[in-house]
Each structure stands twice: as structure tokens, then as C-alpha cells.
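The block that comes next holds chain A.
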Amino acid sequence: MAEERELQQSEQQAGPNGSDAGRFMLGMENVSVRYGAVAALEHASLGIREGEVVAVMGPNGAGKSTVLKAIMGLAPVAEGQVYWRDAPLTTATHEIVKHGIAFVPQGRRLFTHLTIEENLEMGCPYLRDKTERRRRMDTVMELFPILHDKRKDLASQMSGGQQQMLALGRGLMANPEVLLLDEPTLGLAPNIVASVFFNVSRISEELGTMIMVVEHNIKGVLDIVDRCYILDTGRVVFEGTPDDVRSTHILTEVFLGKVQPMDGEEE
Partner candidate 1 sequence: MRHQEVVGGHYEVQNPVVNIVFGLVVAGVVAWALFEILYPRLRGRFSRRSIQGAVGLAGILAGLYTGLLLVYPDNLHLLFGPVAGLAVGVAVALALREGLVRVTSSEDGPMATLVPAIIGLAVGAGAAAYIADRPESGLYLSWAVSCLLAGCVGLGLYRGLYVTLRNRARSPLIMLVASMGILLAISATITIVFESAPRPLPPAFGSGPIEFGGGNIKGFNFFTVGVSLAGFAGLLWLLQRTSFGRSVRAIGDDEDVSKVVGINTTVVIAIVFFIGAAFAAMAGILSGHDTAIQPRMGLLLLLKGWIASVVGGIGNLYGALLGGFALGMVEQFGIWDLAGEWKDVISFVVLILFLSFWPKGVLPRK
Partner candidate 2 sequence: MTTRTGESTEAGQRLGLVGRLKNGNIELWANLIVLALVIGFVFWRGSGFAITIGTVFAIWAILTVSLNLVVGYTGLLSVGHIGFFGIGAYSVAILTSTTDYSLLRTQSIPTHEWPFFAALPVGIVLAGAVALVVGVVFNRFRDDVFVLVSFGFAIISFNLFLNAGAITRGAFGIHEVARPNIVGRTLDGELEYLIMALACLAIVSLVAWAIVTSSFGRVLTAIREDEQAAAVFGYRVTHYKLAIWVISAMMAAMAGGLFSSWTSFIDPNSFILLESILLVSIVILGGLATIWGSLLGAMTFVLLEEGMRFLPFIPDVYVGQARQVALGVLLVVLMLFRPQGLMGRYKL
């Protein structure tokens, strides 16, 4: 099993233009992020291909969220590079969304003193064309009718699940090619978690958006993704399809520690 992991690792270290299954649209190569002395991400290379839904998983402090922050220019990237369509992505944070990369931050982080409609509009504040904005808003509201019903309410008055829909909708307002979701189910009740995952897969199917989702709820997310990465202490330790994950013990190993002593096996 350890060999298998090695193999997966070496395969994905081929870089953004990795061989067989097509190249990464959005990817990072050899990226390290350090906060002072603490390394949040070390030599991580991963990415997302055309039309994919990708999950980034791992235990607390593994650097999952840092992956997304590094892409959005919110984390101090010490080395390595983020790529978007073969070109390095180096623009300022507020410009990145114009490239078609939208970010839905952890904990929703809505503008709580703005109405739902205004929150959606803030998904594309740079857009001058009002008809286009209207059109996008209609698309989002079609996807989440509840937002239309409550559009004059303040964002803070909604329930957690609705807030998550609004956060997704705000991201979609940028008409993104890639949607980055940071822990979309965090702090939500179990029955709402399922609907969030359902919404994510709907976005992927109906709008054809590429999605990279960072998630701690592994069982739920495995059902909706095409591929997943597992991080541990800042390193990518596994890459593969959900079936690969289910067929190995990688999860219990990373999350619950080694169930049986495997020291001999590793050496």
C-alpha cells in the first residue's frame, strides 16, 4: 500500500502538464507556504483539470485551506508558483476573480449587513454591465429559488444552510470557470450537509464549472468528486479517484493514525 502511495505521488509530481488525463487548468507546482516558522504547505503540487470536481482532504492543520488561500494570493507563498491556463497567476487578490476564479471562504463570510441581493451583486463588483449582472443573478436565483424569495432580507437573518447557498451564489455571480470552496459544510446540521453537496454537484453539472472543494466531511464529499487529494502536515500524501480512496486504508491511516503498527512495512 505504501508503494501505491509512492506511485501516486510521483505521478502527480510530473507537474501541471502531467501526462495522461489532460493538463491542469488551474494548478500549483511545488508551492510552499510558511507563516513565520510554521510551514502550512510544503512543496505541494496539485491542480484541477477541465470539467472536474476535485476534493482536498486531510486532518486539521494539514494545510487544506492554505491551498485555496495560496491560489487567491491570501497566503505568503515562499516558493513555487500557481498556474492558470499555463501562465503564472500573480495578480493582486482583487484581480483574480476577473480571471474566472471565484472563492467561497470558510465559514461563509457573507456581508452580513447587506441584503441578499446586494450580497449577490458584490460577487461581481467590477461588472459595469447591469443587464449582464441581472442575467447572472437570475441564473443564481433559478439555481437557489430561496434567494429570490428572500432577496430583500439581510444576509444575517438567514439560516446556516441558506447562508451557504448565498455564499455559493455570490461565488457564481463572477461567472467563474473555477469555483474554490473552503469547508462549505462546516458548522452545518447533518441534514443540510447533504443538500450542500447536492448543490455543489448541481453547479458542476448544470453550469459546467470546475470545482475544487476543501472538506473535512469525507464520506459526503467522496460521492460528488471526480478526484481527490489527501494532505497531511502540509504535504500531498495521496492523489486518486474516490474509489482508490475507498479501496485503501489511507483515510484511517491519515485521520486516525496507524491502526496497526506498520513501521516495518514502511521501511
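Everything below uses one rule, namely that a residue touches a chain if its C-beta (ideal position, glycine included) is under 8 Å from a C-beta of that chain, and two chains touch if they have at least 3 such contacts; residues count from 1.
Per the selection procedure, all candidates are chains of the complex that A comes from, given by their letters.
Just so it is clear, the structure is predicted and the values come from calculations on it, not from any experiment.
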{"item": "Candidate number, among 1 or 2, whose chain touches chain A in this complex", "value": "1"}
{"item": "Interfacial residue positions of chain A with respect to candidate 1 in the complex", "value": "72, 74, 93-98, 102-103, 105, 109-114, 118, 121-126, 131, 154, 156-157, 170, 174"}
